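Our next item is subunit A:
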Amino acid sequence: MKKALLFVLAIVTVLSVCTTVFADDLPTIQFWSTGSQNVQDVFAEVIKAYNAKEDRAANVELQFVLSGTGDTSLRSGYISAVAAGDTSRYDVIAENGTDFLRYISEAEVNGISDPESIFVDLDFSKMSNYPNVKMAASVYPEKLVPYRGTTVVFDYDSAKVPEPPQTWDELVEWMKANPGRFVYNDPDTGGAGKAFVIAAIYRQIDDPDAFKNASDPKYVDMYDAGFEWLAEIHPYIYSSGGHVQYAVKNQGSLDLLGQGEVWMTPAWADGTLTALENKTLPETVKMYQLSDLSLTGTDVDMALCATSQHQDEAYDFMNFVISPEAQQIFVDVMKAVPVVDAATLEQTDSVQAVSLLNPADFNIVSAGGNETTLLERWAEDIATLN
Partner candidate 1 sequence: MDDTIKLSVINMTKLYGNGDGVKNIDLDVHTGELVTLLGPSGCGKTTILRTIGGFIDLTDGDITIDGKSIITLPPEKRPTSMVFQSYNLWPHMTVHDNLEFGLKLRKIPKETREQKISYGLNLVKMNGFEKKYPNQMSGGQQQRIAIARSLILEPEVLLLDEPFSALDAKIRMEMREELRKIQTDLNITVIFVTHDQEEAMMLSDRIVVMSKGHIEQMGSPREIYDHPATRFVAGFIGEMNFLDDGSGKQVAVRPEHISVTKGTDKGILHGTVRTVMMLGHYLEMTLDTEKGLVKVYINSDQADQFQKGDQVALNFDHTYSYNKE
Partner candidate 2 sequence: MKTTKKSNWKTTLFIIGALTPAMLVSLGLVVYPMINQVIRSFKDPKSGAFTFDNYVYLFTNKLSSNAIWYTVVVSILTVILSIAIAYLLAMFLRFSNSKISKTIGNLYLIPRFIPSLVAVYAMKTIIADSGLLNRISLLFPENSPLYNYKPGMLYNMKGILFMNCWFNIPFATMIIVAALAGISESVVESAQDVGAGKLLIFFKIILPLSYKDVLIAATFVFMSNISSFTTPYLIGANFPQMLGVYLRKQFGNGKYEIAAATSVVIFVLCSISAIVYLYTNMKEQAWEEN
């Protein structure tokens, strides 16, 4: 027992000595993000590349919150840090553009006097690579630096569905003709399912601006038609053991598609491309959008925390993230849509695959504060059917 304890002590000491030896005079930047494993992997790569640079301004540490394990803890953690005046832990946060709306609204709920001030208004001139960025942040463009794009698409297995439906109405016909072969994931467990539900609901709202102003509270009262439609397709969703089952997490839908249990599902484009490369999806799986309404995409952005003590160094790191070198990593490792012109990158297979996805076609929608209502109503009205 004593020996084991000494051993552990020794290791701890060695480790702490190591960190002190390797730490130089540079300040440390705490970089926070959340998402699936592939997001964590890609940031690990990017940060490794940055920390290896001779002329870096800081050492960056990755703090990652894996989604599905407590993704809310990043948001509430940061807001309580702001409330408590804790300046030690948060420098840069990366999230889906529309998620930043929830940061601001939560800051307001928690009584922070100027909620928008939790993120700094940026001085874009401090980032030499910024002029190359072709994508704009969907919300708070003065506070957010887009670093990649991603969108939800429909995946289908062309071996089983040679002619996929082209419109939303055709999609319903197809589901009825092929019961159990379509699935979307519980919108509370992943963005792909959420994008499908948002599109399904907002397309039923008789207002041309509905998508643009999706977070306007007035639309909450107009969700009925959308939920009726979701209830209508419910019996034709994938079922297991005699009960309809919505997949859990984005990966859940991809698993079912890969196992051949379903033939069609909404999924993130980057997740699909990665799965195709890893052969966890058969190569007959293809991506597309319905012609009358695309599933939603999003810009994924970085924000500079008001609590950061090293803002200039943080600019240097963010500038690196949007550099061609880092953008190449995003495309190669996670099949992200780059924020710079794909033509300026090395033409790998990955770059060619993602250049088919045009960010200009992205249907960027944020239900903002309405999202909670929407998710709750889905849980109560749709999940409980059967």
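One rule holds in what follows: contacts are C-beta pairs under 8 Å (C-beta built on N, C-alpha and C of every residue); 3 or more make two chains touch, one makes a residue touch a chain; residues count from 1.
Here is how the candidates were picked: all candidates are chains of the complex that A comes from, given by their letters.
All figures in this text were calculated on a predicted structure; none of them were measured in a lab.
Asks: Using the definition of touch given at the top, pick which of 1 or 2 touches subunit A in this complex.
Replies: The touching one is 2.
Asks: Going by the contact rule set out above, which residues of subunit A touch candidate 2 in the complex?
Replies: Counting only subunit A, the residues touching candidate 2 are 68, 70-72, 76, 102, 106, 109, 186, 188, 240-246, 248, 259-261, 372, 375-376, 379-380, 382-384, 386.
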